[in-house]
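Scroll down for the structure; my scribbles are underneath it.
Every protein chain of the complex appears in place save one, which is left out.
Every chain is named by a letter (A, B and C) in the order it is written, and numbering of its residues begins at 1.
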Amino acid sequence: MRKAALFVAFLFVSAFLLLAASSIRPFGAPIVSTMDDYFIANAQREIAANNVVTAIVFDYRGFDTLGEATVLFAAVVGVLTLFRKLREDER
Amino acid sequence: MSALSVHAPVLLIAIPLLGAFAVPLIGKLGRGVRDVFVGLIAAFTAALAGLLAADVFGRGGAASVYVLGGKPFNIPLPSGMTAPIRILLEVDGMSAFMGLITALVTITAIAFSFSYWKKRSGGNMYYSLLLLLTAGIFGMEMTGDMFNFFVFLEVTSIAACGLIGFRVWLGRSQEAGFKVMTLYTVSGLFVLLAVGLLYGEHGGLNIAYLAHGLTGGLIDKIALGLLLTGLAMKAGAVPMHMWAPDAYGEAPAPTSAVLVANSQASLYGLFRVLFTLFGITVSAATTGWILIGFALLTIFVGVTMALVQNDIKRLIAYGAVSQIGYMLLGVGVGLATIVAKPAYGLVAMQGGIFHMINDAACIGLLFLVAGAISRAAGTRDLNKMGGLAHTMKYTSVFFVIGAFALAGVPPFNGFASKFLIYEASFKLSPFLAIIAILSSILLLAVFVKAFQGAFLGPRPASPGGGEAPLGMLIPMAVLTLVVIAFGLFPGFFVERIVTPAARALWFGRDAYISAILGG
Amino acid sequence: MNGGMSVIVRTVSRFVYGLILVFGFYVIMHGHLTPGGGFQGGAVVASAFALLLVAFGAAGLKGRLNAHLLQSLEEVGALAFLALGFLGIGTAFFYNLLANSGSLFGASVPIGPNSGILDSAGTLPLMNWAVGLKVMTGIASIVIVMLIGARKEETE
Partner (left out) sequence: MNVGNLPFIVSALLVVLGIYTLLFKRNLIKLVIGVSLIETGVNLFLVMLGYRSEGIAPIYTFAPAGERMVLPTPQALTLTSIVIGLATTALLLSFAVFIWRHYGTLDVHKIKELKG
């Protein structure tokens, strides 16, 4: 019973995702994004960086990268938390 | 002073991050230094949230924009509007309101932790994770960018799971950690997939830019479905609620309170998506009824599952799940009626949004009380404890106030917001209001049973207990004061902070968009 | 596994270790010019540490790679990154104060394809180094701690 319900949910989600994949803009012809064209045209002038992706990662969207570094920091602290030395009375 | 309030949105995120990165280093200097440092960071953050709220509500809840990385942040389009290119933080009445909730919960939780974690290992990492969680929640609430929202969603996920698994010596906390991490990740990936779909269709990531460009086509609808599923999953609405009682139940008590704020931040994301991002491009009545469906299931399942619990924290956790249902009910009813009857819709939304801060205060209070009594009794099983009212007088009073507030008994704050929800949903359909009221009564019964189990009965045989230390009593007293103040003067708070927040969601959509796009 | 692997693996990894480190630092240093950056380079350097761990075993490296030291370095990297964000707070958080300024990393670059100037891009190279430090130490400490934890499991 539970398995059947899960299977129905699974089929539903799969159909949903495949529908999305088949109705999006075709591969190789993305939308004309003013934001991206601006990055390509102006990254060298504004940021003085040849690598446009790095200019986005660290400057235009630098705050995302701070969040990303934070995620990694949280994971490291989380893993170290789990493997920490416990006190005698905590075991 | 004015520079501080200009930078307040980003400092709200950066200051807890600074604290989180520095705590393990400062912790090497000793426990006292670390506690002072964490306390200062928490107090400064709360002050910033208050400053930001005063600033935003002083302007009637109008949106203010903070640009990360300076000028130029937008480029002119041929249509006369502008397109943002940088990450923007956009703070309107709703964001500032959520910021207040988070600040209230986190500062009390951190203050409570000082005496709760006195004799435990890994304190540095505990505070680091707690501050990371705080920063992530503030980030979710302040950001005006969909991908940035996803990043902070993941920050909260990972920090929360580190905290849930903190008690390594308990197998069930590891089990809960794995389960919660899996579900959080899946919900985050659903959100990311939706962000990708929206980017591919409209070529932007900013919420206002996307909201302006949305057409309500097939891809937009699929993205809405994914966002709705992912965020409802992270908020703990019912078909996807399996993680919530485990998370709230297994996390250390002060953290459970912050996890509730985290769920509310996901709920805020859901509202932001429904109201600001999609707004009028999809049928408000349809999405409203979907929310109502979620809400009724959540209320029903939460309360009935709370009935059969013997573990005090799991009992409160199911209570927390049911309260998420009330918020969804209020906002869902609002969404279903706001196009036809804006006045009713606004009342329902006021109820739902007011209930968020009320719930954060009284659920937070109950979790802190649960932490105090399970520490004193040495167990969380209601059948094994008893008679705590003899030794813990203040704590038992706090528990009674929290439980009455949660169940919606006047004159406490839960009644004030639930009354607005009952009133508005009765006008939509009496059936909704009846279910909501009956569930509240049932919840009261649940808590009466819990009170009897934990506090009444003969004086406990073991002399180990005693009143909770002052460091725990003060945070509980602060939350109790909030509960009573919001219950005694609901009109004042509804007018000052809830109404601007509720208006910002639906009526403020155009202002939210034009604050960034101009035109 | 505890004592590490055979002598061939040890000899080769002793030799390759240095090369991987050089490549990782190159990727970090040229993040603003060529594909790569702090994250990618940091992951490459961390893979060198992982290689040492696999080849010599956790016991063979005792004392040389200290998880606590690595964790402290990671926090320093994270704080440095945050500090670079705060550097531009006079204008806005994350404002690139140094780009095109003529001072450290302040050279302008010609528009269009060119051969790259190392001394450009303002705070970007500094951020690459901060993130690189953070990622290499973070991943290395995860690997070390998990390996030691799993090893304890085998011996108990």
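The rule we apply is simple: a residue touches a chain if its C-beta (ideal position, glycine included) is under 8 Å from a C-beta of that chain, and two chains touch if they have at least 3 such contacts.
None of the values given here were measured: they were computed from a predicted structure.
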Among the displayed chains, the hidden one touches A, B, C
Only one of C:Val16, C:Ala83, C:Leu104 or C:Met146 touches the unshown chain, namely C:Met146
Using the touch definition from the top, which of B:Gly99, B:Gly139, B:Gly196 or B:Pro500 touches the missing chain? B:Gly196
Contacts from chain B to the absent chain lie at residues 147, 151, 154, 157-158, 161-162, 165, 168, 171-172, 174-179, 181-182, 185-186, 188-189, 192-193, 195-196, 199-200, 205, 246, 249-250, 305, 308-309
Contact set of chain A toward the excluded chain (per top definition): 3, 6-7, 9-10, 13-14, 17-18, 20-24, 26-30, 33, 35-36, 39-40, 44, 50-53, 56-57, 61, 64-65, 67-68, 71-72, 74-76, 78-79, 82-83
Could I get the residues of chain C that touch the absent chain, sorted low to high? 33-35, 37, 39, 109, 112-116, 135, 139, 142, 146, 149-150, 153
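Note that in this section only the chains that are shown with their structure count from here on.
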Looking only at C-beta pairs in contact, point me to the busier pair out of B-C and A-C. A-C
Rounded to the nearest Å, the gap between Cα centres of chain A and chain B is 23
CA centre of chain B versus CA centre of chain C: separation in Å? 36
Chain centres from averaged Cα atoms put chain A and chain C apart, in whole Å, by 20
Would you pick out the residues of chain B that each touch at least 2 other chains? 17, 21, 24, 68-69
Please output the residue numbers of chain A that touch at least 2 other chains, ranges allowed. 59, 62-63, 66, 68, 70, 73, 75, 80
What does chain B use to touch chain A in their complex? 17, 20-21, 24, 68-69, 75, 77, 83-87, 119-122, 125-126, 128-129, 132, 135-136, 139, 147-148, 151-152, 154-155, 158-159, 161-162, 165-166, 168-169, 174, 193, 197, 200-205, 218-219, 222, 225-226
Residue ranges of chain B touching chain C (in the complex, touch as defined): 7, 10, 14, 17-18, 21-22, 24-25, 66-71
Given the complex with chain B, which residues does chain C contribute to the contact? 71-72, 75-76, 78-79, 82, 85-86, 88-89, 91-96
